[in-house]
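Note that one protein chain is taken out, while the other chains of the complex remain in position.
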Amino acid sequence: MKNLMIAIVERKDFQSLFDALKKKGYQISGPTLRDNAVIYDNISSVEDLPVGWTDKQDAGRYRLEKSDRASLFGYVLGPQSWKKFLYPAEHTFLNISRNGKRFEVGSAEEEQQPQAFIGVRPCELQALAIYDRVLGEGEFAATSYQLRRKKLFITAVNCIQPGGTCFCASMKTGPKATGGFDLALTEMFDSGRHYFLTEAGTKLGEEVLKQIPNREAGEKDILAAEEALRKASEKMGRRLDIKDIKEMMYRRFDDPHWEEISQRCMTCGNCTMVCPTCFCVNVEDTTSLDGREAQRLRKWDSCFTVDFSYIHGGSIRATTTSRYRQWMMHKLSYWQDQFGMLGCVGCGRCITWCPVGIDITEEAAYFRKEDK
Amino acid sequence: MTTTKKPKLAVWKFASCDGCQLSLLDCEDELLAIAEAVHIANFPEASRAVEKGPYDVSLVEGSITTPHDAERIHKIRRISKYLITIGACATAGGIQALRNFKDVNDFISIVYAHPEYIETLNKSTPIADHVFVDFELRGCPINKYQLLEVVNALLNGRKPNIPPYSVCIECKRKGNVCVMVASGTPCLGPVTQAGCGALCPSYNRGCFGCFGPKETPNTVSLAAQFEKLDVTRDDIVRIFRGFNAFAEPFRKESEAYEK
Amino acid sequence: MATTVKNKKTAPLGTADAMHIRPFSIRRVVKESFDTFSLELDPLSGEKGHKFAPGQFNMLYVYGVGEVPISISGDPTRHKTLTHTTREVGTVTRAMRNLKVGDTLGVRGPFGSSWPVEDAVGNDVVIVAGGIGLAPLRPVIYYILAHREKYGKVVLLYGTRTPEDILFRKDLEKWRSRFDLETLLTVDRATGAWKGNVGVVTTLIGRAPFDPLNCVAMVCGPEIMMRFTVLELQKRGVEEDKTFISMERNMKCGIGLCGHCQLGPTFVCKEGPVYCYRDLKDVFIKREM
Partner (left out) sequence: MENLERILKEHPFLAGLDDKYIKLLVGCASNVAFKAGEYIFREGENANQFYFIRHGKVQVETYVPQQGPVIIRTRSEGEIFGWSWLVPPYKWHFDARAVEVTRALALDGKCLRDKCEEDHNLGYEIMKRFALIIAERLEQTRMQLLDVYGNHSKK
C-alpha cells in the first residue's frame, strides 16, 4: 500500500476525476442537494456537489447552512447511505410464471453497470466493510449485492469537519480513511488555495489518479492534512465508549431503563432506514391479477415492526421496549457474536434522524453508568 | 386463481364523499383486468344496475351516521362472504366524526332549516363498531394500488402486502428526506400507517395521518416533539384531529391537548 | 460431546443463488391429524434426490402465495423422495394443504444445523417430542434405527395435546413393537376411551429407561415445553452439553441474510434450528430476545 501514489489535485482540476471515471464507463454517484439536505444521487459534474454548503446536526435536528468557503465536501453526512445503491430499498429477485400445474422460476438478477461513489466518508467505508462481511462473505451471499459491489469504484473523503452527532473517533472508524478505497481525498484550504490531497488505495485508483492533472505530494502537504484530521478528531460531537461494550450491554438486558426509552421511541423505524449497516429485509410475494405471473421481491425491513418477529401465534418482540433493545443490542452486542465486529460505525445518523432525537451514545453511557 | 365462476363483487356506500369508490374507477389500466377477474354486481359510482346477492366480496365505503345505516350494514354483512371496509370513514368514522367531539344537535340546528326532519346518530362510527369486518383498508382516500393488492391477494389466496408499520419506513425506502428533522415541519408519519407511498413528505409537507394510526403508535412522544418544534397546543389538537380524528390513539392525543 | 454439530449442510443444488426456487412435484399427500399433513415431493429439475441431515429444514414456496420454513420429516437414509410435515397455521400452510398430487411446490434448502446423530454414537439417546415437534425428530429415529447397533438404549418420549393429535401413527405402532426402542406416549388431556398415559411429556422423563450420565437428549416442541423438559432432564442428571433443542423463529430467507430469525447472538436459520443447550441456555430464558 505504501508505494501507491499520493498526490495533490487542485480544485480547478477536480472535474477531471469525473471525466476520468466516466471515460472508464462508471455511473457516478455522490452528494448533492435536495429537499434541504445533502443526499446521494447520480451526478455528473462538480457543479452537482453541494458546493459551499455545510450542515448543523443534533439529536433529531438537521439544518443546511451556507459555508464561509466554497468547499465541495464541507457537509458532514446526509440522511442516506450508500446501501441505497448497493442493496436497493426494493428489488425484485425472482420472476415466476405459471404453466398449468407447473411453474417456471427465472432469476431477475442482472449484471450491473459499474458504479463509482464519490464522497464516501471513513465511517461509511467501515459500513461497506460490514456489509461485505454480512452479505458477501458467509456461506450464502446476497447475489444482488455482490453483482453491484464487485464493480464498485470508491472515492473516499476524509473528514476535516466532523458533525454534531458524529462519534467515529471513539468507534475507531474515522475521521481518516485507512483502507477499503480506491482513492481517498482530504479537502484542504490553505491561504487562498483550495486543493485535495489524494491518496490511491488500489492500483485501479492510481490508474485513475494518473489521468487527473496532479503533482506529487510533499511531506509538508501530508503533515498539513494529518493536522487537520487530528483537529477534527478532537471536535467530534459525541463519543461512545466501546470498551467491553458487548458484555456490558448483555448485563443490562433486563435493565428497567429500556422501558424508559420506549416511552420516547415511536418504533417508526427511521434509525434502521438511515443506518448504513442495517441490512434486514423482508421478502414479499406479488401476483398478477390473473394469477399467471408471480414475483418475489426484497424490501428493506425494520426490527421495529411488529411483524418482523412474527411466528404463528404472535410476535416474539411485541413490546416497544423489546424492539428498541433488539436494535441497540444488535448493533453493540449481538453483531459482535454474529460477525466478529461492531454493527455501529459512529456515523450518528440514527441520532440526527430519529424524529424525537433518541441518542444511542447517551443511552449507552447511561447503561455504562448503571453497570458500575 | 381457478377457472371456476368469477367472484361477485359489490361496492356499498355509507356516509362518505365517494372518493374511495373513485379510487377503484381510477384504476384505469387495471380496470379491465379486474373486470375480467371479478364480476362487479353492484357499484353505485359506475352503474345503477344492482344485482341481487349474495356477494363474494363487499367493499364498504363510509361511516355509520344514521339509524337506517346502522340497520343496513347488518343486511350487507349477511349477504357478503368477505367484507372489506375502504377508507377513513369506514375504518375510523372519517372527517364527519369531528362531530363526535361536540353535541350533534348544535350542528343540526345551525346547518338545517328544519332540524326536526333530520334523523341522525350522535356519533359517526366505523363499520367495525357494528359488524365483523374481514379486512380494513385505510386511507383518505384509499390508495388504488393497495385496493388492487387486496383484491389481487384475495383472488390469489395470499396475504395482502398491506403493512401496518409507519409511513416513515416507506418514506425512507423512497429516499425522501425527513421533513421534521431537516425542516422542522410537524409530521404524523411516525405514528401513521404506511400505504400512501409517503405522498405528503415526498412533496416536502408533513404527513396528515390519512391512513390512521399505525401498529403500536406512540402519539405521546410525537406530540411532545411537536411542542419542542414550537407547535401550539391548539395546533397539536388540530393535527391529530384530521380524517382519522376518532381513531382511538389520535382521539386520545387530541383530547390530551384540548384540556 | 464438545461441540454442537453446526452447519452440517449440503450446498443447495440446482443453482448458485440460494434464493432461487427449485420446483418439486407432489407425489403423495398424507393426512396426519385434523390439522397436520405430510407432503412427499419429487424433484422436477432433474436433480437426483435431496440429501439432508436430520433436523434441517427447507423453505417451501406455494406459487403466488408465499414461502415458509418447514422441517424435513422424512428418512435421511433414503433421499429420493423429500418429505415434509406441517400444521395448517397460516395463509401459506393453508394453501399448501389445498395442493393436490401432481401440483408443484417450490423448494429451497436444505438449510440449518442438524441433530448430533453421529456424535451420539455409543450413547443412550433420549428423544423428547411435543406436538408437531416430532416432525423434525422423525429423521433422527429413522437414522438411528438404520444404525441401531451403534447406540445404547434409545427412548422416544412423545406428548401431544389430545389422542387425536398424535402424528405418524403407523410409525409409532412399528416403533412400539420393537424391543430396541422404548416408546412412551402421553397426552395432556383425554376422555374415556384413551387407555394410554395422561399428563405432560415431562412426566415420562423420570421413569424412562436410560442412563443419564451416558446419554444424548434431543428435544423439540413448543419453547415452553422445551424449557420444562430441559429442567426435568437436568433433574435426572443429563448434561447440558449433551442436551439439544430445536428453535423456531420467523424466517424469510433461510440463509442468514434477512435478519428476521435473530435470537440474540445467533441466526436460527444458520446456527440453528438445532442448538446444544449449553450454547443457548443464556439466551433461551431471555424474554423477547
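For clarity, chains are labelled A, B and C in written order, and residue numbers in each chain start from 1.
Simple rule for what comes next: a residue touches a chain if its C-beta (ideal position, glycine included) is under 8 Å from a C-beta of that chain, and two chains touch if they have at least 3 such contacts.
Source: prediction; values computed, not measured.
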Check the options C:Gly102, C:Gly199 or C:Gly237 and report the residue that touches the missing chain.
C:Gly199
Selected residue (touches chain absent from view) among C:Gly90, C:Pro110, C:Pro139 or C:Pro212:
C:Gly90
Residue, one of A:Gly100, A:Gly192, A:Pro256 or A:Gly314, that touches the chain absent here
A:Gly314
If the missing chain were put back, which residues of subunit C would it touch?
35, 87, 89-90, 130-132, 159-161, 165, 186, 188-192, 194-200, 202-203, 207, 221-222, 224-225, 228
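One rule holds for everything that comes next: only the chains that are shown with their structure count from here on.
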Edges wherever two chains touch, nodes for the chains themselves; is that graph a line, a ring, a star, complete, or other here?
complete
Indicate the whole-number Å distance between the mean C-alpha point of subunit A and the mean C-alpha point of subunit B.
37
Roughly how far is subunit A from subunit C, centre to centre by C-alpha average, rounded to an integer in Å?
40
For subunit A, give me the residues that contact two or more of the other chains.
285, 287, 291
Sites on subunit B at which at least two other chains make contact
156, 158
Could you pull out which subunit B residues touch subunit C in their complex?
156-159
Seen from subunit B, its contact residues with subunit A in the complex are 1, 30, 33-34, 36-37, 148-149, 151-153, 155-156, 158, 161, 163-166, 168-169, 172-184, 187, 189-191, 204, 215-218, 220-222, 224-225
Going by the contact rule at the top, pick out the subunit A residues touching subunit B in the complex.
34-37, 39, 60-64, 78-80, 84, 89-90, 263-270, 273-274, 284-291, 299-300, 302, 304-307, 320, 352-353, 355-357
